[in-house]
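Note that one protein chain is taken out, while the other chains of the complex remain in position.
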Amino acid sequence: MDFTFLIDKTILVAIIFAISLGIAAYSTYFERKFAGFFQDRIGPDRAGPFGILQPIADGVKLVMKEEIIPAGANPFLFIAGPSLSMLTACMTTAVLPWGSYLEIGGRKIPLQVADVNIGILYVFGVVSLGVYGLMIGGWASNNKFSLLGAIRAASQNISYEIAMGLSIIALVMMSGTLSIGTIVEQQQNSYWYVVLQPLGFLIFLICSFAETNRTPFDLPECEAELVGGYHTEYSSMKLGFYLFAEYTNMFVSSAVMSALYFGGYSVPFISALHLDQNLVAIIGTLAFFGKILFFIFFFMWVRWTIPRFRYDQLMKLGWQILIPLSIINIVLTGIFILVFDK
Amino acid sequence: MKEFFYFLSFLAVLTSLMVVVAKNPVHSVLYLIMTFFAIAGHYILLNAQFLAVVHIIVYAGAIMVLFLFVIMFLNLNAETEPQKPLILKVAAGVAAGLLFLTLVAAFKGAENQVAVTGGDSQIGLIKNLGKVLFNDFLLPFEITSLLFLSAMIGAVMLAKKDTPEGPKSKDLKKEMLLEKEII
Partner (left out) sequence: MESLSGRSKQVVNKELTFKERIYLPAILGGMWITLKHFFMKKTTIKYPEVKREFAESYRGLHVLKKDENGAERCTACGLCALTCPAEAITMTAAERKNGEEGLFREEKYAAVYEINMLRCIFCGLCEEACPKEAIFLTNEELTPANYDRGDFIYGKDKLVEPQHHPIGKIRGGGPLNQRNYHPYGKGLVTLS
């Protein structure tokens, strides 16, 4: 293994980690800010100009609060729950292509930590593990509401994973590869996959709302009936980890959506300008982040618009509507490939 | 690579022992998940990334979640565990010992075989795997899918409430009322 290779990757990992955590932290601020805007308020504006230091204030508050582990709780698993949540939330960023490549001193530095040839499956596997954090935390709290929240989270995630996987299968049928890097490259000189897979994208979008436990599918933590769901017993930074993991998940699923369906770092018609490769890469990365930020905004927009589903409606939507729809989508894609794509 | 193999094997053996030893069933399930991860690591060492990831998605991501789900629902713990009679324990020990012996005997002949550690780096890729599955092993593959189908139908049949037949079922309203009372 090359030494410079290692250095490159380490720097890249550090940057990606910092950026994704930073965006997750600031998502909490913008969530509240946008919630205000949607409701004709102005949101938090006390900490710093426009309240820009609010996430830091929140973080300090969470860290300084008393650590409480309930008497009946399983202490090890109680701590393991939020840690696992955070871990799985951060793991996905490894396989996402954040840009094409930079040329520094004649060396090509790809802006992707690891172009695994089964990138999509990796993302999918990590997402399917995400539920353990919630389940373990909810069970270890030794609280009925937490347990109910955990069970809801588990059944919801399993149900929507199926539809999500089926909608990805249709995409993979078109791309012919499981590598996210290759899928993004394919979209650079062709249509974005959202044009070719509108139904698949819609299903994926709805499922990612369910997978990240965001409104209208935030039943695992719905405060009206379950107090706080799986994090009822949590306080201080352990609670912070759960909330933070939710925002990191939101960031990651926005990134996956924009990479798979919206061309990732590709900008339409940029090759016609004949720019320097480094410039193109930087513009591409910025475009990618623009797409991600749009999706994060979309997540928040939906949250402050649509009320929560009832649990049976959620299950009905998942099993009786989205799964048949995604199977139809697979069939349609097959016909499409057969007819147009010899 | 070799150290990694030993580490993974140690982890796999340790965690699978803990599955049996752990008092709390939830801990058992969690140890089992760790075992699956260790085995997935072995797959990666054998250059079978696809198998590794599918192993994690299917076993750790779906099946074990359901296991955990059911065990959490039942809320089993050390106090509620029924005491089994001694003879059952002895029988279980003998049976497990016999299985162990058989396994040892089976692997004893394998020591002279050449270990395949990531010889061909392309063997685990999906393309090759798919080709093998759909050319050489088409029939077993399809039979497996039939097996899954029948299992699915069986599960649905088990989960469905059996509607009572005969003269009794005529009085449906009464039945429903009775059912409500029971619930």
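A and B label the chains in the order they appear, each numbered from 1.
Note that contacts are C-beta pairs under 8 Å (C-beta built on N, C-alpha and C of every residue); 3 or more make two chains touch, one makes a residue touch a chain.
Only a predicted model underlies this, so the values are computations on that prediction, with no experimental measurement involved.
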Omitted chain - touching chains that are shown: A
Touching the hidden chain in the complete assembly: which of A:D2, A:D40 or A:D276 does that? A:D40
The listed residue (A:I52, A:L102, A:I158 or A:V302) that touches the chain absent from the view is A:V302
Missing-chain contacts mapped onto subunit A: 34, 36-42, 45, 301-302, 304-306
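Quick note on the criterion: only the chains that are shown with their structure count from here on.
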Length of the line joining the C-alpha centres of subunit A and subunit B, rounded to whole Å: 29
How about subunit B: which of its residues touch subunit A in the complex? 26, 30, 33, 49-50, 53-54, 56-57, 60-62, 65-66, 68-69, 72-73, 125-126
Listed in rising order, the residues of subunit A that touch subunit B in the complex are 77, 116-118, 121-122, 124-125, 128-129, 131-132, 135-136, 139, 147, 150-151, 154-155, 157-158, 161, 178
